[in-house]
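Heads up, the thing below is written out as structure tokens.
A protein chain is absent from this complex, but the other protein chains hold their places.
Here is subunit A:
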Amino acid sequence: MSTSTKTAASAAARSTGRSAAPARYSERVRAERRLGWLLAGPAFVVMLAVTAYPILQAAYDSLFNYRLTAPGERSFVGLGNYGVILTDDLFWRDLGVTVLITVVTVLVELVLGFALALVMHKALKSVRGLLRTAILVPYGIITVVSAFAWFYAFDINSGYVNNWFGWLPGIDQDLNWFADTGTALFVIIASEIWKTTPFISLLLLAGLAQVPDELNEAALVDGATWWERMRRVILPNMKAAIMVAVLFRALDAFRIFDNVFIMTGGAYGTEVLSLLAYRTSIGRLEIGLGSAVSVVLFICVLLICFIAIKLFKVDLAGARGGKS
């Protein structure tokens, strides 16, 4: 936006003559800045009200021992709640499950999503629209609905999966998917992948579209194989898009809630951090302890952002194609 502003301003300055240029330039820019603030201001205030305020309130509440049903017994405990959380095995187990789900889903989705993006990119014009719609359908389904669909498909009483896949080793009529950590996590991760691969493939498709055709054609003329073109031309040119896709999905996957809540309720070692925060604040009504879990979750998300942006140098502007 600043680039276009500058261009417009300097064009205006040129047309009105050189001598008045500096004064007109800054006044005009200032006016546009003011307009910018006026336009973005309301949204900014709303964002402050609905995100900054609850975050600060949670950080404040996390310093108290405060139970919603015993408002009179509220007492200041400083960082005591954080001490309880960080020394508890349950927290580390839940963190482990959350990280496992995040890593596995993001990796699988990246590979699958890239394949789908290639298919969408290369598809004939006549089927392109249909193909994109078909691929996007899972992403359009509400997570709770898809979680129930997957739950009932695998449920030992109503499910058909045991019936259909009975020929596979390890699967039979008596397999209760949600009774063990491994099998339950498998269903949760599979459902998550099914649902959000379209999202990642869309981001990657945008990246693919940015790779200049000339480079590809030049490599082709030089006799590069498909794999060489992929590795030397396409992937390096869409690195920014890939990193943004990974970052967005990782942040999303880390905050997973619906699938676990619906399918197992966190039973048998499938609990994730956001479910722990929910059970502590909403289930136990322990506002102080629950807020502390939420703050820890928030810090984890910030850490992921920090690592991605600082260490992997994800350029958020690059993927949008808005940077000149």
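Just so it is clear, a residue touches a chain if its C-beta (ideal position, glycine included) is under 8 Å from a C-beta of that chain, and two chains touch if they have at least 3 such contacts; residues count from 1.
The rule is short, and it goes like this: contacts and distances are computed from a predicted model.
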Report summary line: Per UniProt record, missing subunit out of "Extracellular solute-binding protein", "N-methylhydantoinase B", "Glutathione-regulated potassium-efflux system ancillary protein KefG" or "Hydantoinase/oxoprolinase family protein" is "Extracellular solute-binding protein"
Query raised in the report: Hey, which of A:150, A:178 or A:199 is the one touching the hidden chain?
Result: A:178
Requested in this report: Touching the absent chain in the whole complex: find that residue among A:96, A:236 or A:265.
Outcome: A:265
Query raised in the report: Of A:31, A:90 or A:103, which sits in contact with the chain we cannot see?
Result: A:90
Report summary line: Per the whole complex, from A:120, A:193 or A:289 the residue touching the absent chain is A:289
Report task. Identify the residues of subunit A touching the omitted chain, counting contacts across the whole complex. Result -> 65, 68-72, 84-85, 88, 90-91, 155-157, 173-176, 178-179, 265, 267-268, 276, 279-280, 282-285, 289, 293
